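Dropping the structure in here first, questions after.
Shown here: the complex without one of its protein chains, the others still in place.
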Amino acid sequence: MRATFTTEDPPLLQVQDLAVYFDIAGSFSVPLLTKRDAYVKAVDGVTIDLGVGETVAVVGESGCGKSTLARAVLGLVESKRGSIRIQGQDKAALKRSKDRFRIIQMVFQDPDSSLDPTMKIKDTVSEPLVGLSSMNKDDREKKAIEVLDAVGLDSKFLDRLPRQLSGGQKQRVNIARAIVTEPRLVMLDEPTSALDASVQAQILNLLLDLQEKYSLSYLIITHNISVAEYLSDRTYVMYAGKVVEHGPTKAVIKDPRHPYTIALIASAPVPDPKERNLLKVEIVGEVPSVINPPPGCRFHPRCPYSEQKCSNEEPVLESIGPQRLAACHFIHKTARVAGRTLV
Amino acid sequence: MQYVIELLTYNNETKLGFLLVSTIVASAIVIALAGVSVLPYDPIEQDVGPPLAGPSLQHLFGTDILGRDVFSRILYATPNDVFVSFVVVGTSLLVGALLGATAGYRGGLLDEALMRYTDIIFAIPALVLAISIAVILGPGVIHMMYALLIIWWPPYARLARGEALRVSHQNYIEAAKASGIGSLRILTRHVLPNILTPMVAYATIDIGSVVIIYAGLSYLGLSIRPPWPEWGAMVSAYQDYLVSAPWLPLFPALVIGIVVVAFSVLGDGLRDAVEAARVG
Partner (left out) sequence: MADSSVLYVNELSIAYELKTGDVRAVDNVSLSIRPHELVAAVGESGCGKTTLGLSIIGLLPSPPAKHLSGEVNFKGKNLLSLAPDELRLYRGTEIAMIFQEPMTSLNPVFKIGDQIQEAIKLRNSRGKGIAANEPSRSSSPSRIRTSARRKEVTDVLNLVRIPDPERIADRYPFELSGGMRQRVMIGMSLAQKPSLLIADEPTTALDVTTQAQVLKLMRGLMEEVDTSILLITHDLAVASQVADRIAVMYAGQIVEDGDVLDLFSSPLHPYTQGLLACIPSGSKEGMRLNPIQGSTPDLRSIPAGCKFAPRCPHVTRECEATKPELRGKEGSHRVACYLHD
């Protein structure tokens, strides 16, 4: 059962039952000896929608597959199964045209390694235009100046090299590069994680300004609940390669239902010494390896509500309220838990 | 350009090394262009002084059995070694960088083929291989260079491949791919520039290594033919005089040593400078 929005325009992005498996290099003995798959199931059946003008957050911790999901949408990794439709068109069909690169762009994690240290800023920012348009060098430079200005960097940055820039400035360059082709959708992978608090705030505001100015849609990948809350309309929560909860961001954060979401939100440090939620939270275990995920529900070894059924049968995403989905056999057990409190 | 200056002035080693190396290279160029006229004596002219004379003001490094001025002979041989080593290292750097970078970035069959081929070359002692090739081709500077070129590029290819592997996983490569940039442009515009700096540091030290090998091969008589001077050949020709007229074999050997040390010092310093630039 799937619940989606109905809007006038076709959704900008439609990912359906996407799976991305990575071969564990070399070893053929592993499957023989252990009788198990030698795959890293980074993304294992994920369905995501994003409409025009929306900001959607994909929230999860390391290893949940959110970055791989983004890479698959960009076409940087091959998918094992499932479909990706951009503006209604199948990605495979788009592959021939370069449109896919123009319509969707990405701001990568870690501003330091996202910029070629040997390339001047103006060349880095205008590079996407090289492959995707028939602009000549001068036009490309003009466009670069325009987007750099839009992100708050004046012309003296054109001829600089990345090492002459601060973390915040580098991130602005990344963002400029992502919007230079006038995309419809910009994916951002941990856009503020590597930055200082004051710079984070500046970048977040910049993203909002740019969204308005250029009519952008955003897909924000982050482990930071506060950033997701601040920027997004809807949120998907991922765990070990699967979506475990989905809904309007406010609802998911104020009233989390899936046990993992509850734990995640309870762990997010709140800047309030009177509300020391961190010290009360009880989370056991570690994020699981996705090479051989536990049978049944992937969260069950750490779940305080799990029962026998959970280790046998994998739960599917079901509607638990207006526009809300969760994958849990015993979702009714979490019905009363509200907000950022104990599990 | 500014980056190059930063590297060259990084520490005392680079400054000293650069000074020595530029002197050597400048001398090589001057002598190559101007020829015999800038030398005190004609290097192959006999009896310009008394035979087997020790070092003096007229003959700084003395004279040999045929009365030729040793200093002029050593100077005249400078362009020989310098150019051979630059050509060998330069070509190896280029070929190695292109092959290694492509192999590292693309992987697959090309990578496997390159690795196995370089494995074979590494398995055979370099000198033996060079000598064998030189013997087959016959003596002569050009043939010597061919022999060296065949064995010299594999380390560069390996170095380039390793660096290319590291670079290929950087986010800016992914960003370029995500913008539809083709492999060729990624290789030339992103991978190659980012692997060159450490390779150049290695190449600088390597020039010294070529000088030694080349001098060694000349010593064995495989390169230049008399009466034209070459440092290694001179050591070979004069070695019998080690006791009676020690300046004869010692000065050429000393010059070989100084040239190698000069490049090593510069290369060593550059390596530290590149490391610092990478970390800092």
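First chain written, first letter: the chains are A and B, and each begins at residue 1.
We adopt the following convention: a contact is a pair of C-beta atoms (placed from the backbone, for glycine too) under 8 Å apart; a residue touches a chain by one contact, two chains touch by 3 or more.
In this text, all values refer to a predicted model and were calculated from it rather than measured experimentally.
Chemist: Please work out which displayed chains the absent chain touches and list them by label.
Modeler: A
Chemist: Check the options A:Gly88, A:Pro269 or A:Pro304 and report the residue that touches the missing chain.
Modeler: Missing-chain contact among the listed residues: A:Pro269.
Chemist: Kindly state which of the options A:Val52, A:Met135 or A:Val287 is in contact with the chain not pictured.
Modeler: Of these options, the touching residue for the absent chain is A:Val287.
Chemist: Pick from A:Val77, A:Leu204 or A:Ile291: which residue touches the chain that isn't shown?
Modeler: With A:Val77, A:Leu204 or A:Ile291 as choices, the missing chain is touched by A:Leu204.
Chemist: State which residues belonging to chain A touch the missing partner chain.
Modeler: For chain A, the residues touching the absent chain are 61-62, 166-168, 196-202, 204-205, 208, 223-227, 229-231, 249-250, 263-264, 266-274, 276-279, 281, 283, 286-287.
In this text, only the chains that are shown with their structure count from here on.
Chemist: Which integer distance in Å separates the CA centroid of chain A from that of chain B?
Modeler: Distance between chain centres, rounded to whole Å: 51 Å.
Chemist: Which of the residues in chain B come into contact with chain A in the complex?
Modeler: 170-172, 174-182, 185, 189-190, 193-194
Chemist: Once bound in the complex, which stretches of chain A touch chain B?
Modeler: Per the stated touch rule, the residues are 71, 74-76, 98, 100-102, 105-106, 108-110, 113-119, 124, 127-128, 130-132, 174, 177, 181.
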